[in-house]
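Only a portion of the chains appears, each positioned as in the full assembly.
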Amino acid sequence: MKKIVGLVALLLVIAVITATFSYDPITDSNPFLSAYNLENLLQRVGLFGVLSVAAAFVIVTGGIDLSIGAVVCVAGCLLPWFLRDLGWSAPLAILTTLAIAAAIGAWHGLLVVGLGLQPFVVTLCGLLLYRGIMRGFTGDQTMGLGDTAEELRWLATGKVALTEQFGLPVPMLLLVGIAVLTSFLWTRTVWGRHLFALGRNEEAARFAGVPTARLTVAAYIACSLLAGLGGCLFVLDVNSAQASNFGNFYELYAIAGAVLGGMALRGGEGMVLGIVLGAALMQLLPNTIRLLGDSDKLEFAVVGGVILAGAAADAVLARWWQRRPRR
Amino acid sequence: QDPVVAKKPRLAFVTNCVAEFWTVGSFGVEAGKQEFGVEAVVRMPANGTADEQKRILEDLLAKGVQGIALSPKDPENMTALLDKVASRAVLITHDSDAPKSKRLCYIGMDNYDAGRMCGQLVKQALPGGGAVVILVGNLDQDNARRRRQGVIDELLGRTHDATRFDKQDAVCKGDLYEIRATFTDQFDRQKGKAAAQDALTRWSDVACMVGLFEYEPPLMLEAVKSANRLGKVALVGFDENEATLQGIVDGHIHGTVVQNPYEYGRRSMELLAKLVAEVDAKKREALLPKGGFLDIPARQIKRDNVRAFWDDLLQKTGKKK
Amino acid sequence: MTASLLALRGIGKAFPGVRALQDVDLTIERGEVVALIGENGAGKSTLMKVLAGVYRPDAGELWLDGALVALKSPAEALRLGIALIHQELSLCDNLTVAGALFLGAELRRGPFLRRRAMDVQARHWLLRLGLTVEPAALVATLSPGQKQLLEIARALRAKARVLIMDEPTSSLTLPETERLFTLVRELRDQGVGVVYISHRLGEVRELADRVVGLRDGKNSGELQRAEITHERLVGLMVGRTLSATRRVAHVPGDAVLQVKGLRTAAFPQAVVELAVRRCEVVGIAGLLGSGRTELLRALFGADRALAGDVTIAGKATAGRGPGAAAAAGLVLLPEDRKQQGLVLGMSVRHNLSLPTLRGRGVLIDRAYEAALAMRAIAELEIAARGPDQIVGTLSGGNQQKVVLGKWLAANPRVLLLDEPTRGVDVGARSEIYARLHALAAQGLAILFVSSELEEVLALADRALVMRQGAIVGELAGAALTEANVMMLATSMESR
């Protein structure tokens, strides 16, 4: 809970700074607070938030999934192929893509559980493998939707109007839905309780009769499934995917968002709300830099610096809180 | 409030990746800012992906930029996005065109033509024909594909058709020239060098190597040196890396095809400044170059003109007064 | 004739390099408490893990209610009504007490948790065991003793037909143990078959209807209720009689450990003052959660104290961490051997030499290391294949001996011991007592915590009794009796 408060504070501070400095006296307008910008921001939080929730499913088990970006790439290359080259209907294309993503997750889970391989190794190989296969499959050609599937793109670029000016982007709504569901799953169901237990102490959970193997596989499936969904949304958003770089590094953004939001990499710890806030921070920062800065050369530096400072402040405050004399 | 500052048009120059090539371009932008009295920002997508470009464009619009010059990452599929941008600001393309979109005009050259120029250099260096190996950063980038195709088509003596595409593993064998392989290095220099070395290992009869990305010709030179085949393998490059130019001066590299990113930057500013100042759509039309294409041709740099070119470049990039 | 509740026939189990069990038989009838005894490494825990589906035996059969069963997983054993309290703590410490109590058997409505209901029922179980923690408290905040009670509660909650308890009382004090016995007898009367493993032979005498002995992985005999005596139990375990240890009187010297005005985070009101002198063995007694562990950890600097001075041979070390304490000559044998006592993945030899490798230059003195390992293995009778066996694969008692061995070799000025003989068999125990007395005679100051009153009486020159984080009394000489200690520890104000 303290983590959440800290994150919200950090988000607010950055938002206020951005709003203050982006004010344009000539046009008397505030680009940061414009409906257009807020919609864009929310849409991006929606897109990347889905990936962070994906990453969190595996992090809860004490594992890690480095192949999220590669699965985004697989989904991003396959969906246009199904829709445009094979001419499939939208539901069929989406479902098949998700099924393939889920199969990838199942395969990860089986390798981790069945053979006892380290998740880092399995998914690092996965990263190379899937992206490599996609490069071969697409022959390094860009996969795009062209102007097919215009309606489907609503999922990524659509809005649900709230006022005349402002609408909630559909990806944000999707993220909210996924987050609420996940949160519910984690905190209210037996499944979630077992997932968290096995994440902290797999052996103890197994001794208590928890079907740890099955659950771990399920977590990997959930992760890849959401990554696949993210991949679909990303390609519907930008309309073009190149196998060699589509989704590159997204696993790191996704994991950073989740960890920033309070997921502990040793497993069994974390809240969905934190993850969403973490993902939001990861999107707010570049926006700030691009709205205020003259150049984006320092974008990475600022993102890295702010996250680190945030994490450090959090740790320092937590200590201070603990040391504070109690009545 | 300074009224002069207030009236300055606000422009942006968006590239398709981060590269030395584009730093030269940003010097052009800088020059254009002074010359045409505009404000401008340069944006380079760090991972060089289409989705990064999308977010950069959105943020520029949010920021209230009035004119944007863009090198679109994926012109084919970005049409809808570009149209949206064009409806909120003046949009022109440079370096890479998106003819199907509502961009007002294109500044630059044709990468296919530049590729053919590169092919001509190969022909000059290797009049008797031989085996050629191509090195390229990746092959899913539009400009890379066109360049490579230009080289291949020129060497095989094919007709001028920019839409042709030979797959990476396609057999490309003509009467005189044979393209043995195309290696990609994903912008990793060490890997580029390794690929050049491995090509020399694999084929003892490689007669020419072509590096299509800025950092590649020097790597080929390193590889050829390390294989003791200097002078036995002709080298042809692209762009104006200083080591490439030095290689030409030293006679190790036959030549290079240079574009003019500096002018892309400067002329983008010039054109955008004019277009933004003109509100009337009809009158805007009149300001555009003929056919919506401002040609800034590529040039072949060889031993005879390398000195002059290099001095000029150093001057423009402020490395020499 | 009805079949036995449970019967194991000809069980064999081998680990790389070791035959842990060979042709072992065991029957358990309904409504019977069978005590399983044997030296450290005899194979008791292994046999119980076979019974609970953790290990699959290499040979032998398992009959439940006259039917042959093959257990594939702990889950399956649980389904068949076999519950095991593991010798080593195995709890998920990110859960709440109620969550841990119901793990694997949650009260549910469809897929959803009935959290309220579980909290209510948890309170009931905690109360029965006298565990005074909130169901919503995190497991991570419990002391090892409380965790052990929680594990017992879990097993009772499982309503098993066969209840296996592998040294359930190793960090419990007298009142909890007695409460546990009452519950076990209740279960027995309801027809549950109980297997009880303990190195506290007094408990065995009190509780067991029948005793089964294991030695070197084989059956070594059986005693019926009437036949159980201390000597016979020892004979069943070791196969010989043990000489009684004699107390050596020490003449205490100057105070090497001095503590003034110490206040710990868990008991901010209690102020601790104490001094331990050279050649002195001081015991700390007290009830579960009385703050004994907290005190030792604070002295060692593992936890930051709120206030107070700790001086070791004149050097102030408070607030400077374990490194400073160790440098000044004070070391702590921690209560939780798995977490703090051992590097489980390393070999016996490397664990034994870990604290003493320092000060021998950069290079490891391999000869010294080998000699140290050989000596410790011989003196403490550590049942290991050799010095290179991985510590994690030793039996619980043997792991404890390794922890002890490494500190006995360390030659400190002040030795703090928290439950030093947890799970150590009777034979080794008297060895250890003798060693500690010898060390004290050489000038060492020893301060130890033990939940076993017999141990405090056997080892200590003087005993401090703690309650609610404070030292409420000191007993020595003739006044140091079980009754006096318990009176101080449980005096009315405590609850």
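In order of appearance the chains are A, B and C, and numbering begins at 1 in each one.
FYI, contacts are C-beta pairs under 8 Å (C-beta built on N, C-alpha and C of every residue); 3 or more make two chains touch, one makes a residue touch a chain.
Because the structure is predicted, anything quoted here is derived from the model rather than measured.
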Given that one copy of each protein chain type is placed in the view, how many copies of each are in the entire structure? A x2, B x1, C x1
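Throughout what follows, only the chains that are shown with their structure count from here on.
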A-C or A-B: which has the larger count of contacting C-beta pairs? A-B
So how far apart, in whole Å, are subunit B and subunit C when each is placed at the average of its C-alpha atoms? 73
Taking the mean of the C-alpha atoms as each chain's centre, how many Å separate subunit A from subunit C? 45
Whole-Å separation of chain centres (CA-atom averages), subunit A against subunit B: 34
Touching two or more other chains - residues of subunit A: none
Multi-chain contact residues (two or more partners), subunit C: none
Residue positions on subunit C within touch of subunit A in the complex are 52, 54, 73-75, 78-79, 84, 86, 90-95, 99, 103-106, 108, 111-113, 154, 268, 304, 306
The answer for subunit A against subunit C in the complex is residues 188-191, 193-194, 196-201, 203-211, 268-269, 323, 325-326
Listed in rising order, the residues of subunit B that touch subunit A in the complex are 1, 6, 41-44, 46-51, 54-56, 58-64, 73-74, 76-81, 138-142, 167-168, 184, 186
